[in-house]
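Down below is the structure, laid out as structure tokens.
The other protein chains are all here in position, but one chain of the complex has been omitted.
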Amino acid sequence: MSPRRTSAGGSIDRTRTIRFTFDGEAHTGHAGDTLASALLANGVSLVGRSFKYHRPRGVFSAGVDEPNALVTILREGVREPNIPATQIELHDGLRAESQNRFPSLAWDFGALNQLGGRLLGAGFYYKTFMGPVAGPLKGTRFWMMCEHVIRRAAGLGRADYEADPSRYEHMNAFCDVLVVGGGIAGLMAAEAAAKAGKRVILAEQEKQTGGFARWSGETIDAKPADAWAAEITARLSALDNVRLLTRTAVWGYYDGNTLAALERVNDHVARTPKGHPRQRHWTIRAGTVVLATGALERPIVFPGNDCPGVMLAGAVRRYAGEFGVLPGEKTVLFTNNDSAYQAAAAIRRAGGHVAAIVDVRKQIGDEATALATEAGVVPLTGHAIVGTKGGKALSGAVVQAFDADTGRLSGEARPIDCDSLAVSGGWQPVIHLASQAGGKPVWDAEKQAFLPPEPTQRWIGAGAFLGETGSVEALASGRNAGLKSADKRPSRAKLPETAPSALDLTPAPVLEIRGKGKAFVDFQHDVTADDVRLAHREGFVSVEHLKRYTTLGMATDQGKTSNVPGLAIMAAARGIEIPQAGTTRFRPPFSPVAIGALAAERYGDLKPERLTPLHDWHEEHGAEMTPAGLWHRPLAYAGAGETVEQAYIREASAVRRSVGLVDVSTLGKIAVKGPDAATFLDRVYTNTFSTLKVGKARYGLMLREDGLVFDDGTTWRLGETDFLMTTTTANAGPVMQHLEYCLDILWPDLKVHLTSVTDQWAGAAIAGPKARAVLERCVTGTAVDNDALPFMGIVHGEIDGAPVMICRLSFSGELAYEVYCGAGHGVHVWEALLEAGEPFGITPYGMEALGALRIEKGHVTGAEIDGRTTARDLYLDGMLSKKKSFIGSGLMDRPALIDRNRLRLVGVVSLDGQPLGGGAHLVESGNRDEPGDSIGHVTGYCYSPALEKYIGLALVKGGKTRHGTRAFLSDPLRKRFGQVEIVSHHFFDPDGERMHG
Amino acid sequence: MAEYSALSLLKNALSGNRDWKPAWRKPDPKPNYDVIIIGGGGHGLATAYYLAAMHGITNVAVLEKGWLGSGNIGRNTTIVRSNYLLPESIRFYEHSMKLWENLSHELNYNVMFSQRGVLNLAHSPGQADDYIRRGNAMRHDGVDAEWLTPQEISRRVPGLDVSGSARFPIAGGLLQPRAGTARHDAVAWGYARAADRRGVDMIENCEVTGFLRDGDRIIGVTTTRGDIRAKKVAMAVAGSTGQVLKRAGVDTFPIESHVLQAFVSEAIKPFVNCVVTFGAGHLYVSQSDKGGLVFGGSLDFYNSYAQRGNLPVAEDVMSEICAMFPSVARLRLLRSWGGIMDMSMDGSPIITKGPLPGLYLNCGWCYGGFKATPASGYSFAWTIAKDEPHAINAPFTLSRFERGAVINEAGQGPTPKLH
Amino acid sequence: MLIDCPHCGPRDLAEFSYQGDATRTRPDPASTDTQAWLDYVYNRPNPAGRHREYWQHTGGCRAHLVVERDTLTHEIHAVAPVRGNAKSGDAA
Partner (left out) sequence: MVERASPLGSDFRPGSYGDFANGAEVTILELDRAGIVEATAWPGQEKALCEALAGACNLRLSAGSGNGAANREGVCAFNIGPGRFLVSGPRETLAGQLESAVPDTIGTVTDLSHGRTVLGIEGPKAEWVLAKLFALDFASAAFPVHSGCATAHHEIAVQIQRRGEKRFELYVSRSFARSFANTLRRAAEDVGYTIK
């Protein structure tokens, strides 16, 4: 048994010993301990180093508000920095490390920063490190040198580069009533709502419900309060309409009564079971929320208040009551309200020694006096702590007479011997979620605290959240909140009985004792009371300026202990009241949340993969796959020893020479059906579709409303009122949405239905002079000769028993067909085509060859339709119908859009025999080092097997007017420069004889 | 001795830091000014500074409805870059970059501009070509840009998933070495202090409630602190442009207000040494000098003035940062917040004289306002002083929509949520 | 945020796509009034307060909705289908 551990009491299991290490040193604790309670029990007072001055720090609180005792947890092979020791449940094998120290926690070089003292006041870095205005360190150089050092000194824990091996998951929940906080108010609320038949979720951030009742030592319904809380919890667990979530912090209150919570599912066990998440991110949509989030104690600011051994009084009470741990052998309490007297009595009851109670108030009530008597001391009223002794551990406090009305100290300062100092500056309701929900907190001058705002969403407050501090009030307001959430009136039935308290938890308005030495407001960020006053002196007086200038409240604890004292000091400096100084708006999260938890199931699986029906075939046949949006498409089928470039040249040549086959299943396909389908298409396409004959297809162009090109594709008329539209792969989704918008909003009178059928069809394009011959060998049920299947014609038939639809159209410029079949028949038909093509050496080809063929032919794709080009830029003027209006016709003729000097489509030919490069620019000057202004850029390039040259498509100023001229390819990023000729983009078979043949 | 220097810091430390002067005065408004600037954010303050410093116009008031720097200057992810695609943008932002490089000296205020580089990751050959096109465009305009291979990226940015098996493997990256980050608040405070020292009045808690007019002409404003007249009234109120313009009788305008969230993790020791953007989604991340990872993603996608973010977008952003840096999953999100973006219809700003006589307008910054602050102030001050645009802001007119001369970096058309 | 889709009931924001201001009217398709087209395509009232806007339930029934939402608080006041038939036939 460690010296600080009591022999009995608390809810830890003394029969179970747990082994853990801190900074490599082995320690033991008990089941039920937190890392903080176990360290305290072992007499470890120095736990961390502060951010700026690297001052020694110990455990300050017992909960989520901990500013000092941050450690790094080493678990499952990775580091998790900045975890408050107060929130770590002790488990076997736990390994924790202190942070922000070198070489060790006890001896830290960074502590030299303390010598900087006043040089390092608030915002000092804005005033220096600018360096010389001339010379080698001019500009930003000097600062960046300084920054290099500063960045290493700053930061808290160290993160790994190793991937987090954890699993995270998301859970959606719906309920009538979400109760946040499982203290007695929350428990009462949950039970009342559940009994009224509501679906209830109760979320408690700690490992079990009960809150304050777990360590208060109070009695409810003649039972110890913790036993009473356990019983009501058991009753709730037994109900079907209640879900109890422990270790679950509700951290965000979003619009529409949507709340976010983090469940720490497996952080308290040595190893997460396989298949289970480490943490679970809950999104809870609640009809009504009961906020029973309690209150947090705040400290009083005084010189030396950061010495390890100084703690919140409520935390001392909790360590004694819940964990059977005394924070020291001799404790001094320092307070401005009665709650420290409860802590004093609790220390005494646990067998500890109270050295003194120092109270800034002149007078105290009878009950507080009685508690002091129980603790064995006569309170030093009208006194204050003005300093502490000790470096890495507290060895004493200095006390002096103090007038709370004037803030003046008088008389002699005298030391009190102690190794623990417990401080209470009163209680601040936890109103973060209410503030996140929208609404401004209200300052209560009497309670000296910010109270919840008027609700702007559907929530009801209960318990200490409302600024009520007694258990009697908590039981009543909890039940009422539960009833109200179930639309019921307050009940007059008997409440659980508990002794009313006559203690006065209303604090005297004293949150700072001014004296010599550093007095910390924000412990973690090392913001002192003098820093706040410096900010005031320099005009950073609005609360946001104060925060930003001093970094007050910006640390991992988000100012849970520092906000109110900081505001009080600023208000005093300005000579105004606290509410006039303002309050900050609380933002999510209430307490830090693992980033992976919010990524949830997408951690390790960012986006789904979209696979064509032929995907496995491609992979089995050696295709290198490339992402295309969510799709995977074959780049090329490189054989052994073949590069991708060699492969695509081989594939494209095979198409020109004989026949090739490519998977085009990713093209967007939309069924457009209904009596007004043709009219609809006339309006969305720039060209006309109502004249298209059944059984024929037509190439179409779409613009956006601003007159620029949106998408292109062919649309097939399968029946009088039945069209199949194809879109580019990339734009399938946007086109569908655009069409739906047009139908729903612009032309609701049109009778047209749209259905995405992209996934219904597998598509294979068969291209090359032998394409028809291949089809003739395998297609049954229809002829495929030029009469039966002319250019842009459509036929239906079968291939090896599978129904197919064939349209004769060409992207490659060859005689080509697109063969569509049911997706489930995709491989079957593909293999049948390959078999039929075998005598012709049919060659599967990928995206690179497809790209090469289209560049030779001058067809545009996404690189040219980049959202900045017009139809005229792409020489598609002929597609713009003059007989009708269409989407985009209203604005497409604006002057800058018809300017002749715009970037327009051309072809380019490499004159030096070297490849071009996508994204290379074109310039007029042949001076490689000073190429001058860009006249355009290459949108796509390839080696053309047909022309036996490197060619490309480009958008250049003036377009056609430059045909036949020379220019230079300038690609400084890839260090390439060379001469090119600008030519027509129709490189190959400009008259289309091959595809019409 | 400069007001701020290592020496002055020492001197003041010795006297208990009691002699520091306010960074700016808190004057009451005068009845008349040469120029009123509505909006005490980064752009308004920079405009005031350049009016005084470059054009000798010091009888200037900056009217701020809340506290100085309370808008997007203090709510962004602090990235400074000029890695744009279109020449108009490159020239404007590069002008800004050059001002940034000397800004701390110019203002005698350390704005902590850290030229640590901005790296845009590309995840497919097509995207690589797009980024190379952009980098080449920069190089042709004299701006620094480099192309990095996955191996070079891996060396520069440890922790990135550069494996070929990543869902979106990294194909390369566009690096602008001179780009980086700056301390956002310091920019506002530095400009405010420098303008103050030149005689400009910074007037906080002064909301413009209406405009004083002489016929069509704007001759002043009504405010919560009384009427104030001026020869010229300039607006730099990104986020509230539509609302302030309505008070001048302009009811519709090519801007929508959208909310953009930003996020910061807990502070950790140095983890990532440059700004990195993820090309397979929309994400940008850097590490602040305090140690927090500062990151953001897409807009919340709907009109908003609420500075409240939504959860699904936050989840999207977290999933993307984890895909980029799989170890970040175990770090913790500390804080999130929302800022209101002036989303223009082509994704580019408007800095111009008009739309009414006597009025000057600076708005439409979309995501990009922070890095633009110096050039925005510089060119806006020029436009106000000379009644004609500077070469760098000449393309950023309001009439460009009518002419079709939009400056559309994203190529997405008039849908603000897509820029 | 939850949007109460008239067809599907309340659904999470993530299922919807924002489609912008619903107060704009498209000029007559044949109109050659460039200013009218510019107003339609580019200019927005962008109110701070109640805003009539289109949303599409892309992750659900795919219908377009007219939503009246406060841009200052995100509170939704009304949701209606753009087309009359969102409540198809008899209610369940």
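The chains carry the letters A, B and C, assigned in the order they are written, with residues numbered from 1 in each.
Rule of thumb we're sticking to: contacts are C-beta pairs under 8 Å (C-beta built on N, C-alpha and C of every residue); 3 or more make two chains touch, one makes a residue touch a chain.
These numbers were taken from a predicted model, which means no experiment stands behind them.
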Missing chain: touched chains present in the view: A, C
Contact residue for the chain not shown (choose from A:D23, A:E76 or A:E169): A:E169
Omitted-chain contact residue, chosen from A:L120, A:A773, A:A802 or A:V909: A:A802
Given A:T283, A:Q342 or A:T715, the one touching the chain that is not displayed: A:T283
Absent-chain contact - pick from A:Q400, A:T758 or A:T843: A:T758
Chain C residues that touch the omitted chain in the full complex: 7-9, 11-12, 14-15, 58-63, 81, 83-92
Residues belonging to chain A that touch the chain removed from view: 169-174, 199, 273-277, 283, 285, 601-602, 605, 607-613, 616, 630-631, 665, 671, 673-675, 721, 751, 753, 755-762, 800-802, 822-828
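Note that only the chains that are shown with their structure count from here on.
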Centre-to-centre distance between chain B and chain A (centres being mean Cα positions), rounded to whole Å: 22
Contacts with 2+ other chains: residues of chain C: 1, 12-13, 17, 34, 38, 41, 73-74
Junction residues of chain A, two or more chains touched: 254-255, 258, 283, 438, 705-706, 891, 894
Partner chain B, residues of chain A touching it in the complex: 51, 78-82, 117-119, 121, 124-130, 133, 138-140, 143-144, 147, 150-152, 154-164, 166, 168, 170, 252, 254-255, 258, 260, 281, 283, 438, 530, 534, 537-540, 542, 544-545, 548-549, 551, 554-556, 558, 587-589, 592-596, 598-600, 602-607, 609, 626-628, 704-708, 710, 862-863, 866-868, 891, 894-897, 917-921, 923, 931-934, 937, 970-974
Chain A partner contacts - residues on chain B that touch it in the complex: 4-6, 8-10, 12-14, 16-18, 20-24, 26, 66-70, 74, 87, 101-102, 104-105, 108-110, 112-116, 123-126, 128-137, 139-140, 145-147, 158-159, 161, 167-169, 174, 183, 185-186, 189-190, 204, 265-271, 280-281, 287, 289-291, 308-311, 314-315, 318-323, 326-337, 400, 402-406, 408, 410-414
For the chain A and chain C complex, residues of the former touching the latter: 254-258, 283, 285, 438, 456, 683, 705-706, 737, 740-741, 744-746, 748, 885-886, 889-891, 894
